[in-house]
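Every protein chain of the complex appears in place save one, which is left out.
Chain lettering (A and B) follows the sequence in which the chains are written, and residue indices restart at 1 in each chain.
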Amino acid sequence: MGSYVPSTPAQRQQMLESMGLSSMEDLFRQLPEEVLLRRPLNIPSGCCEMEALGKMETMAAKNTVFSSIFRGAGAYDHYIPAIVKSVTSKEEFLTAYTPYQAEISQGVLQSIFEYQTMICQLTAMDVSNASVYDGATAAAEAAAMCRDRRRTVTYASAACRPMTLRVLETYCFSAGTPLVLIPEKEGRTDLEALKELMDPAAAACVYLEQPNFYGQLEEMEKAAGIAHQAGAKFIAGCNPISLGILTPPGEYGADIAVGEGQPLGLPLSFGGPYLGFMAAKSALTRKLPGRIVGETTDVDGKRAFVLTLQAREQHIRREKASSNICSNQALCAMTAAVYLSAMGAQGLAQAAALSMSKAHYLAAELEKIPGFQRKHQGEFFHEFVTGSPIEPEALMKSLEKEGILGGLPLNGAYKGCILWCCTEKNTKAQIDRLVSIVKEVAEK
Amino acid sequence: MKLIFERSIQGRGCAILPPCDVPVTSLPEAMVRKEPPKLPQVGEIDLSRHYTQLMKQTHGVNDGFYPLGSCTMKYNPRVNEEAAALPGFRRIHPLQPEETVQGCLEVLVTAEELLCEITGMDRMTFQPAAGAHGELTGLLLIKAYHHHRQDTARTKILVPDSAHGTNPASAAMAGYQVVSIPSGPDGCVDVEALRKAAGPDTAGLMLTNPNTVGLFDRNILEITQIVHEAGGLCYYDGANLNAVMGIARPGDMGFDVVHLNLHKTFSTPHGGGGPGSGPVGCKELLVPYLPIPLAQRDGAGGYRLDWDRPLTIGAVKDFYGNFLVVARALTYILTLGREGIPEAAENAVLNCNYLMTRLKDVYDMAFDTGCMHEFVITLARQKKELGVTAMDVAKGLLDHGIHPPTMYFPLIVEEALMVEPTETESRETLDEAAEAFHEIYRTALSDPELLHQSPLHTPVRRLDEVAAARNPRLQYHFPD
Partner (left out) sequence: MKNPADLLYTKSHEWVRKLEDGSVQVGLTDYAQHQLGDLVFIGLPQEGDAVTAGESFCDAESVKAVSEVYSPVTGTVLAINEELLDHPELVNENPYDAWFVQIGEITGEEELLGAAEYEELAAKEEK
């Protein structure tokens, strides 16, 4: 069996005896008899490292690794520069805890400070926290920042990612506050309907995504205007890669910008760990949840970094804290920072432009096949919805056989439609092959 | 040391992506970003050296003893990292068809089954990303349960005053009023006070056991019974499960719902603050409310995701939680197995008692009754007599290459230092640490001023936290 206890049985006995104890059981005398398990756990016996890894490899081998992925919907297969993994697997970064002891944690603190700066740059906002769990919880925490005793209603677009909406809904249930869905029209948020829905006395915030779930680009400035007119805050959920070329939220009136940071160098990983980024206008600084790192000096006057504005947080405020969060995704934030440094503004813009161009090429090629017309006519980034003349699941099965993960079959009002995605990893050859297989299956 | 932005040179960069092999699409002018973000312009060697320097200014478990109370800073086995790095896990899209992710689902289901046996629970969700997130999830299960029974008068959550700050914060986030239950002189829940507080408005109780002063509450069965009789449910904060895993189970203590910290008890790395994983297990009565989707066996030797759960609280996070963290924890549980799990708990308690015994001669223990996995020192006497505080001792330890214990927690102990050695430290390490603590004590007697000055040998020294908070500088100011 495996064990990471370094003390030998003889040492353990000596340690016990040095305290006047004779057996391990003596250490648990505090426990009442009735709660002791008094039987071995009904789980398999332990094993050595080689066997344990073998068991995990066997499980991993039951998954299909696709070499060609045309599916996004919240998790994106971007290229990850080699330096990213090499930096983030350094043991010090991996095994450190939250940097409470600043004197021996400058590495983690500085890396978070750099990350915060990059997120502010990317979003054109004033202040960023050290990250939260993921994009969906970032949206939910942002909505909570906007609510107060009077303003309780969260408005979210039906064109947002369904999973993000579910998380928002759960957090609103938790807080006992209403969530109002803004209807979608032709793939985008119906802003006329939003105007009608807004309650200027109770509206806390409006949440839209850019691009939205269907890949469509929204009229963010107009939406922000409607929110502000009713005295509500505007929260933008952004794809961080798209910010390489799209107008950043700080320039269209967003009060808070959030998003899923996974595209910034994090592997798909069956959904996690990912990274929620959160940035805000300076007026909202003290409402931000989670850790924030600030610059200061030490007693010798040397520049140094430290967790700051801690009086916002749960370990001080307890039940009056703005959020219960007490961790951040530091290692994922570092991943994003290394990714952004390796790419630079130019590389990021290139990733965005490549993803968008390939998606448009794929859309144009698919539209040549009868039945695969795009469902929406608005501008789109790297995702789009088409119809399908055949059952999407059957089409996907045929693609899987060829090692291709096709677009995502949609449900609800879009049943029978497919949400496609491209990144810079999809070469023209891959796209052409995908299209020819789709054509073949469709025409069968 | 320089910031990455201060290493930036106009025109420098890494060549990562190829040129475009399809027609280039452009955006309408109004949507185009006008100013590029000021990201670093650095070569790969700049990046590599920058982060290597940062690494050298970071103290991890691999650098030395890390007895940070309540955080269970045990060694993070490398094989866990190997398992999590397998392409068959890393390169799996979360929305792949179920038949192509059978291995991932097997990881989730297997981890669930093992952890349910370890905790005495019936089902478990891996969606919560951290302990605090698990607390919120668990409380929402309790809330949904009462709501479903139309029992809406239950508006209060009972929390002992020794609890982690996240407990009351989570309860407030779940829309509950928090009622603080005092601790008795023995450091455990004051049962009579609990009896008075519990009533028809009680939704539940949140409890950590062993608690934050490292004591197992021997009245635990009575405590959970009082809450149940009042119609409330009992929530187990699993932060301290490392002390009792394989020896006693929250499910057998009367708890209805638990969260675990895989990044504490089950050896996954903390990553400088995350990612963690805070799975929530519950008894049958709360299973209908668990978040969606839930991975489970399909009855035909395979696995599937169950989205069709009409009473669910919804989702607390995207997808299925921090999957790769679960994969690491599963590797660990498979390695330790039925024998290794209780062995880890026993040695965690052994190491803790051993270190406490070695420090008792000079340091005052907040509760000197034998501890579980952690103990709490109080420097109240030294503060009064010598002007030496918990902070001073903590900062003194930095110069010995030891990460200090948790400071000023729990709140019920004055000048507290909370020490949790964990089972993965050897006797030699504990002896060295005891010697460091003794030396600091001698310095406290002979030259307290020296301790006020410490640390002297760290990359930076004590920081001006007041200035940081009064005039927050939260991002780099680029020169014009």
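FYI, a residue touches a chain if its C-beta (ideal position, glycine included) is under 8 Å from a C-beta of that chain, and two chains touch if they have at least 3 such contacts.
Because the structure is a prediction, the values reported are computed rather than measured.
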- Note on the structure: The omitted chain touches A, B
- Query: Out of A:13, A:86, A:310 or A:373, which touches the unshown chain?
  - Reply: A:310
- Query: Of A:85, A:286 or A:375, which residue touches the hidden chain?
  - Reply: A:286
- Contacting the left-out chain in the complete assembly, out of B:196, B:297 or B:470: B:470
- Note on the structure: Note that chain A touches the absent chain at residues 286, 309-311, 316-317, 320
- Task: Quickly run down the residues of chain B that touch the omitted chain.
- Result: 408, 465-466, 469-470
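Methods note: only the chains that are shown with their structure count from here on.
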- Note on the structure: Distance between the CA centroids of chain A and chain B (whole Å) is 20
